[in-house]
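Accompanying notes for the structure given below.
Selected chains only, in their assembly positions.
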């Protein structure tokens, strides 16, 4: 993405490009900006991650600082950031990120900062774009992991639970489950009953299957329950590492008296060489966001819609989290193939 | 795809499924049909290819047969095929394939056969669907090959030409070139000048680059020229193996006095474990085509459009080959990044 | 492996092959044997796992059974197994597996059963063979995971801990750490000091590194300590999922006041399409074990030694677990490159 921006800006325009390190952090802490030149982006296409660094913690509207007596408090440093943008003499600020970063970008846009956006998140939960970049690579990684669990599950006759990312939306869990041939997918959109999970495993055993694989989004939750993640009150509660998948696995394992195993993909999902799909999408987004800047399309982000890339209002894209439609072809397919989504 | 069809039919309907081997060949030659059951599709998700076989040669409207005296002639055996569909008591015929197969399917539909279609081709050249299944996997394979050539080209200082599939449309060449970071892409949509290719390589050398990589679609052709592939008249002509990429490579290499190397990806592009994207798309298409049959949507095929899968008329989808739009974001990006497309 | 055995037996000999399902379990429980034919092994080369299933629990010398009143007790059913081998009229019993399986095989050999062995384990801890098959694939998987963590660690500036298999030996942790470019490797052979881990991370930070990656074998343990795994007594204790890596990560994270993340590869390490190296090794081992049977080399297993495959006595191969030599080139390299092995 950054590579395409740099290449297009160098090739077509006379603009100077400033890279800001670690997201908004680089506009709060001094000395974290640097000029971006062609040489900086040479050879980075097949590499994952970002050459500029990133951080999830730096929200200028609620920035964590440690006081003299050691307490951590949040401050609104947004005015300071807006001033810094002026000092740096930036004609445009390109915000690359997911839900959180784009919302912050929108707030700065409303404060008068000339912001444009690029939807980049492995969660795929931004509205108005068919897909975000980063998602396809995470989907490949999660699917490949499920493939590998298949090998073990088949050989060892076990029930395997794998936890994938997705706090608010189940895209990755649902689609990697379908692509990987899982039997059960628990996603935030559909609160689950443990009974449904058990019934599915029992049904498979009756049909002769000697293993079952369940994909659990980290944001999955039980029916009628609050979010299940309660380390303080629940004697069986998972640690931070052992999340909801482990929670479900233990209960199902103990009720069915079966051997269960849990795998948490964790940060492996964020890394790796991007898929060809993500590389082309990132390149197209990077090129088109330069177009957006040239047209002074402040407050807008690039979005893939069918066979077109179009600008959409960031405000509209982040008004709500894009969850998996309950009546779309994905759910229809999952149900039509007899997969268990946790709701009997 | 077949797996999803079988799973949904078994799970939802009482239908009997007949697998026809090797495409239309299986409706011409006797003994090439067999019942499809769940057991037939177990474990095939991560595997490429098709359990039913395929052949490009069997067009019932122009079927090649060898006469008694050894000549090969074409016959119209379409009536025979239509009768065979009746004998087999098929309520629907699912045609899975690219341009050629879907056109044949459309002709049978016009003859009264209840046909539905699924767009499956690595060429991605079917209209009315954002993408065909099979394409993403081929894109991964071609991009990975370009990645590997990068390693060699950088170390050895060479000009590398790689030929990828695409007789009529340049999707694979253009997008793998962008995803793989190639410098030159020659596609059927844009007849090329050798001078443009040379100028690009010279310009890169002036900028200090010590290698260049060109992706050539097998259907690329020179400006004002007929298709360049003329083994009989051209002393430098490539053999069947050495196609247009080799042809261009030799000329450019000899005119610039540089070492060039050509790689032809060939059938490697058709194989391999499908990408997660293709697996999910195939599953969705397979599920939705069962829906199409249930609704008796004869003459229609499933198509991905933005965030939806919809039925479209096969006749509309194959009226012409879907080529890369000359004014879309892909071309715009390629030009904005200074990539050479062979023109001017 | 099984494929090579079947192919060679079919091609060269007149022997009948009996597949025994789920390891020794298949000789205890009736109805778990079946004839193996060429058709059974067709197409299995690129697939991981085993077509015969496996289980770690079935040790005939200490077989777990549930009594009528619900207690689980262990019984010696070895005589019964030896009788079953006679009933099945087996001329040879091929034991494929790691330390545990081969030891059991050796015990049966001492009881007079004609046993031959093949060293197959991802732990690589069998003596007298340069490598076991399965190990290279696990090494690829673990290395790829570390690559992916690199991407995230670099972008997010974090300390990453990844736990890999290896209860008794640190082959996988050490070699994946070296191949993946980790900074710290904690292995069972070298009890670690938390202080050494912290010192290494601090030293890297002083040199400007903004992330560190530690690979932890599941059998790593603290200096002077018992095995660290004490869920009952330790308030910070990990759950079954969160093992030693999580334990170290929490302590190091809290003492350095840094963000740490833990990933447990778990059963992903056991699966997946085998590497080319493992496929060729498995084929060679499979072929050579047929030779061993033909020569009636009872009590021996096939072993790779330099550029040869030779038979060695199983008793010698499993006398002790093969750990990473403390004075070999691997350790020498790790130390010479300044990597931290946990011992100041």
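A, B and C label the chains in the order they appear, each numbered from 1.
By definition in this document, a contact is a pair of C-beta atoms (placed from the backbone, for glycine too) under 8 Å apart; a residue touches a chain by one contact, two chains touch by 3 or more.
On a predicted model such as this, the values are computed, not experimentally measured, just so you know.
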Full complex stoichiometry in copies [only 3 chains shown in place]: 4
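By definition in this document, only the chains that are shown with their structure count from here on.
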Rounded Å distance between chain A and chain C, as computed from the means of their C-alpha atoms: 33
Where chain B and chain C are represented by their mean Cα positions, the distance between them in whole Å: 42
Per-residue overlap in chain B, given as positions that touch at least 2 other chains: none
Of all residues in chain C, those that touch chain A in their complex: 22, 47-50, 53-56, 141, 144-145, 147-157, 160, 210, 238-242, 246, 261-272
Footprint of chain A on chain B - complex, ascending: 4, 7-8, 11-12, 45-46, 130, 136, 139-140, 142-144, 147, 150, 175-176, 178-181, 275-277, 279-280, 283-284, 287-288, 290-291, 305-309, 325, 328-330, 332-333, 336-338
